[in-house]
Every structure is written in structure tokens, then in C-alpha cells.
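Here the complex is missing a single protein chain, while all its other protein chains stay put.
So, chain A:
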Amino acid sequence: MTYKQQEKDLLKVKKLHTGFYIEGKFHHAIEDINLEVKPKEVVCVVGESGCGKSVMSLSIMQLLPKGISKISDGEILFNGEDLAKKTEKEMNKVRGRDIAMIFQEPMTALNPVFTIGYQLQEVLFNHSNINKKDARKRAIELLREVGIPRAEKIIDEYPHQLSGGMRQRVMIAIAIALHPKLLIADEPTTALDVTVQAQILELLKDIQEKEDMAIMLITHDLGVVADIADRVIVMYAGQIVEEAKVVDLFTKPKHPYTEALLKSIPRMEEVTDKLNTIQGVVPPITNMPEVGCRFVDRCHKAFDSCKKVSPQLGNVNGDQHLARCLLYEKCYPSDYSEEKEEISL
């Protein structure tokens, strides 16, 4: 990667390792995460539950519980500044203003004892010297922007008076209040019905265009990914296993896990008797294999080396398509030499 490209990245995560203390022992939940988000880009992170996608987003925001978790290694560069080295006070200035986040469950993310208006204005008061009158005006404006009808009334209502979709709109309004450059959305539509999900996805697309912000959307739903993403990152058991532009990922998946995942979704237009399945389950973080590929036990393309050699993330198809699989020569670690010639693709 050239220096110029590096400069352009809004967010750059380098070799991030985060883990938890479980029964006195430290276990990594995510390992060796490298990723970039460019300005105005929509990056989707997909993976099954427990693959570490939420841990990653919480690490970026420095929101993981102190004491039981730790970022053990790596850098999180936002506009060139390392967030991992910032103090809590400094982080508070970044959160909301530069990076905002919306969560899966809009009911628990909003405080039930304060009005919508209070929670919206709180962000404005914390980050700028705005007077009460202007803050209220701006809050109403924001609610209108996210498509909430009767904004002047809703501003004085409480979260329980709104439906799930409306609450998620309020969350989005709070998130975009200070024109952040990056919005991290952790499963923003999972708790919503499909017709409401469609509304929220449209809204996110609109706002992304209007505000010129980048979105990092975390989801398990490949349908949502296909709808909104520019680039996709697939995670499995705490590692990135594939990264590609959205069309490449869906048309030419390189990692067997991605391939199997795409095949296991029931499709509307096809009639099949039997769905493709991925046998077995994700290994728990307390019992990760130390060497070898983490997908080996569930992979139908696994061969002998898969248990002995840890694959690296390598370019497999052009410069933008990365995968972590020994089927590809570029994924062998640099110090690996024996048997290399024997591998046939």
C-alpha cells in the first residue's frame, strides 16, 4: 500500500488484538484485525454470533468494559490519531462528534426516563456552546431529517411511546447530530420487522449521501450487506477471513466459509429440497486451535496442511480481494517453506 492511499483512510485498524479475562485466563476474542474505512464508504462486517464483530466495533469506540477486557495489541488510527492510546476524557470528545454509533436494540440504547428531546440535546450541549432555544430547534430539525412525523410533539415524548422503527430513527438522529465522519452501526435492523428494516436501510443510505459520512455496518444478514455495502469484511472466529468489494464477494467468493455461507441461505427464486449446510459449530474462544485454520473442522475443502499451518490474509484476486485460506499460495506465512511446491490449486 502506498503512502498516498494510507493518507486517505478515515479509519485504519492495524493488527488489533482484543480479549477477555475468563476465569483468570486471557483469551483473545479478535486477533490480527487489519482494516480501513475510507471517507464516504460503506463497509459491512459480516459474521455469525461470537465471531467478534461487535467486540471489534466496541474496541474502536473504546466502549469495552474495563477490567475484564483489554486491547492487548494494535493501533486504531482515526484521522491519523491512535484511539487506543487516548484517555477516557479525550475519547469522550471523539465519540459522538467524530465517530457515532447506533446499536441493535433501540429500546435499551435510549434512556427510558428522559424525553427524546433531552437525549438529543444532550449531545449538542456536550460538544458545543449552543443555547437552549437553538438546541431545541436543531433537535426538531434532526428528527425531521430522519423522517419522524410530528417532530415538534415527539420531541417531548418518551422512548416507550414510540415503535421500534421510530426509536431506531431517534437513535440515528442522535448519531448524526454533530455530523460525524464515521457512523458505526451494530446490527441496526436486526430487531426490526422486514418492512421497517427496509425503511431504515433507505434512511441510512439517504443520510450517508447527504452527510457525506462513512458507515461501518455490522450485520449477520447477507441480504442487508448486498443492499447497502461498497466493501465487505467477513469474520470468522475472531479473524478476518475474507475482504472484497461487494460484487466480487457475492459473485466470486474465495474463502470456503463465505462460499458455504452464501449457499446456506434459502433463496426466494430457487426451489430446493435441501439447503447446503456447514457442519458443526464455531469453536469457543476459550478453546481456539493454536495453529492451523480455525474453520478446518467445518470446511469441506480442508486438506492436511490446514491443521498445521496458520493461513495469513493474502491477496487472492486483484489487489482488493483478500482471503485467509491455504487454497491460495499467497496465504502461506512468509517463513513457510516445506511442501509449498506440492500444493496444487
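Going forward, contacts are C-beta pairs under 8 Å (C-beta built on N, C-alpha and C of every residue); 3 or more make two chains touch, one makes a residue touch a chain; residues count from 1.
One rule holds in what follows: contacts and distances are computed from a predicted model.
J.: Report the protein name recorded by UniProt for the chain absent from the figure; options are "PA14 domain protein", "ABC-2 type transport system permease protein", "ABC transmembrane type-1 domain-containing protein" or "Dipeptide ABC transporter ATP-binding protein".
T.: UniProt protein name of the non-displayed chain: "Dipeptide ABC transporter ATP-binding protein".
J.: With the full complex in mind, choose from A:Val37, A:Val94, A:Val224 or A:Cys331 the residue touching the hidden chain.
T.: Once the missing chain is taken into account, the touching residue is A:Val224.
J.: Please pick, from A:Leu77, A:Met91, A:Leu178 or A:Leu262, the residue that touches the omitted chain in the full complex.
T.: A:Leu262
J.: Which of these, A:Phe20, A:Tyr158 or A:Phe250, touches the one chain of the complex that we don't see?
T.: Candidates A:Phe20, A:Tyr158 or A:Phe250; residue touching the omitted chain: A:Phe250.
J.: Please identify, in ascending order, the residues of chain A that touch the omitted chain?
T.: 48-49, 163-166, 193-199, 201-202, 220-227, 229, 246-247, 250-251, 260-262, 264-269, 271-279, 281
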